[in-house]
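Note that this complex is displayed minus one protein chain, with the remaining chains in position.
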Amino acid sequence: MFGKSKKANSYQLVGRKVPYLFISPWIIGFLVFTLGPLAFSLVMSFFDWPITSDATFIGIDNYKKMFTNDPQFYKSLWITLKFAAIFVPLNLVIALILALLITQPVKGMKFFRTIFYMPAVVSGVAISIIWGWIFNSEYGILNYILSLIGIDGPRWLIDPKWAILTIVIASAWGVGTMMLIFYTDIKGIPAEIYEAAAIDGASPLRQFISITIPSITPTILFNVITSVIAALQQLTLVILLTGGGPLKSTYFYGLYVFNNAFKHHRLGYASANAWFMFIVILILTMIIFKSSSTWVFYENEVKKEGKKKK
Amino acid sequence: MKMSKKHKVIIYGLLGLFSLYFLLPFVWVILSALKTQAEVFSFPPKIFPKVPQWHNFVDAWNSQPFGTYLMNSVIVTVMTTLGQLISCSLVAYGFARYDFKYKNILFVLLLATMMIPWDVTMIPLYMEFNLFGWINTLKPLIVPAFFGSAYYIFLLRQFLMNIPKDLENAARIDGANEFQIFFKIFVPIMKAPLILIAVLNILLVWNDYLGPLIYLQDQSKYTLALGLAAFKGVHTLQILPIMAITLVMIVPPVVVFLFAQKYIVEGTSGSIK
Partner (left out) sequence: MKLVKSILSVAIASGLLLAGCSSSSGNGGSDKTADGKVKIRFATWDVGDDVKLQQGLIDKFNETHKDINVVLEAYGSDYDTKITAGMGAKDAPDVMYMWNYPQYKDALEPLDSYIEKEGAEYKDNFYETLWNYNSVDEKVLGLPVGYTTHVVYYNKALFDQAGVEYPKAGWTWEDLQATAKKLTNKETKVTGFAFSGKPDPYDFEMYLWGNNAAYVDKNGKLKGNLDSKKSVDVFEMFQKMEKSGIAITSEGSGDTEMKSGKVAMFVYGAWGLTPLKEAGIDYGVVELPKFKDGKSVSILSSSGISVSKDSKHKKEAFEFIKFWTNEEANKARIAFELPVLKSVVKSEKLEQDELRSVFYSMLEKSDGYTPSSFIVDDWSEVSDNLNLVFEQIFNPSSLMDPKKALSSVVE
């Protein structure tokens, strides 16, 4: 295509390069910092590598073992999917409710906004200690408070039935980031649209459904995808709060991979585990993305299609 | 727009309820930071310290070179935020406002980098940084930010996709070149999301623990998050200093947030849509 008639096409040629110029920082970063390590880990997934000594090539044995001879693999996968199924929708809904709440024009909102955001600022080490205190079943604060009102609190971190919920409660504490993303987007919706709707007699609920939600579908898509990733890779909280217990009920996939790598020193096997999850998340993301064409509305695409129709 | 009384009551009720969930653990942290060791562990729990132990903060701060850590944290946070803002705005703009060959493949690749399991790429990345001679410097923490992170690029792209196409077409007809359009028209429009990204990045980098743990070695290079973790040993947990330093560490990101709020509130309304 290039070089047919250089002169005539010179403007277009620049034009064609322009998008690549814009995205070039990321491409360079990808080639330098991401691609090599990623490929390395893929190569390693075909090796037996005990870290403290040399790696030996073992073909697909790691994958074979993972799928046929490691019950913990399936257990951890299942627990993680279960966690994601609770965590993702719950977090989205809470974040959205909070974002709506803090856009309400009432007094003291700046204060509440800050409070809701603050937990997201606390580092993981402190969070785990705080929740460890609160949820300790014998001498914890929560069960103490419950006992004052005559309730015999559950054994939060000891009873496998409650442990996942405990993790959900503790991780939802950091919902402030997602809230802020929704909030920024909602704030970008022009006030005139709401005013017009109010004049037409639309109730606040009606306004929310037909104005707010459609306008923020792009950020909903973003939050869905990033929280699916976060849920499937959740590690910090379980490693610090439960260590995978009780009775391995919170032995999430992230912890499974981490322990295979750093506790059992089987980095080749851990690479195979990690690559499997990588593919799972990738496929999930693609599905969500494909589906998004039916429920996400971008202003610039709406316009484009409109033109096509003409 | 006026609000009915009932409406207000519901809103304050909800605000109060959520505040309890978000604030109570905090209150407990603050109260604990002011207690003596014995008070922290006593049961039934004592709510207030008998005598507030303000010196806990001083002791914690002086127990390690936290002045140096603060300095390092500030350098890393400021530099990465700068890097992310520059690179992400360019890259996101490229993905959101142009059609080009391989765009979809490249975008999927971009998304895929968010899913990379760090456990297994960490060691090869370590080797690479070691090859560059960057281990035990702040470079591994800072330099990659100048090439953008998929999370922010994706976020910004979502905002940019939601801006009508007419905008740059009008400017093109007026004879503006592509970079003029980006700087003159889109950078101002992106103000709110860019500030959001700055806030998110500050938060993330400020608390980042694994990166510094792996790439830094001696104390003169440590960041605050590493210093905080250093109160936790294999068999020891120094609760009072952890609580005190946690509280100190919260202050800068919250102050940033207070300032940023104003700009986010202004939003992008009026200029587009």
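Each chain carries a letter (A and B) given by its place in the written order, and its residues are counted from 1.
Note that in this section a residue touches a chain if its C-beta (ideal position, glycine included) is under 8 Å from a C-beta of that chain, and two chains touch if they have at least 3 such contacts.
Here the structure is a predicted model, which means the values were calculated and not measured.
Across the whole complex, the hidden chain's contacts among the shown chains comprise A, B.
Here the missing chain is touched by one residue of A:S76, A:S123 or A:N136, and it is A:N136. Considering the whole complex, the residue from B:F41, B:W54 or B:F179 that touches the absent chain is B:F41.
Screening A:I158, A:I193, A:I213 or A:L282 against the full complex identifies A:I158 as the residue touching the chain left out.
The missing chain, though absent from the display, is touched by one residue of B:P49, B:P124 or B:P252; that residue is B:P124. For chain B, the residues touching the absent chain in the complete assembly are 36-38, 40-43, 63, 102, 105, 109, 122-124, 126-128, 130-131, 133, 135-136, 213-214, 217-219, 229-236, 238, 241. Summarising the interface, chain A meets the missing chain with residues 31, 35-40, 42-44, 50-55, 132, 136-139, 155, 157-161, 245-248, 259, 261-265, 267.
The criterion applied here is as follows: only the chains that are shown with their structure count from here on.
In this assembly, the C-alpha centroid of chain A lies 15 Å from the C-alpha centroid of chain B. Interface residues of chain B facing chain A in the complex, by the touch rule stated above, are 1, 3, 7-8, 11-12, 14-15, 18-19, 21-23, 25-26, 28-29, 43-45, 86-87, 90-91, 93-100, 103, 106, 108-117, 119-125, 128, 144, 146-148, 150-151, 153-155, 158-159, 161-166, 178, 182, 192-193, 196, 199-200, 203, 206-207, 209, 225, 228-229, 232, 237, 239, 242-243, 246, 249-250, 253-254, 257-258, 261, 264-270, 273. Residues 15-16, 18-23, 25-30, 32-34, 36-38, 40-41, 44-45, 97-98, 101, 104-106, 110, 112-126, 129-131, 133-134, 139, 141, 144, 173, 177, 180-181, 183-185, 187-191, 195, 198, 204, 215, 218-219, 221-222, 225-226, 229, 233, 257-258, 261-262, 267, 270-271, 274-275, 277-278, 281-282, 285-286, 289, 298-301, 303-304 of chain A are the ones that touch chain B when the two sit in their complex.
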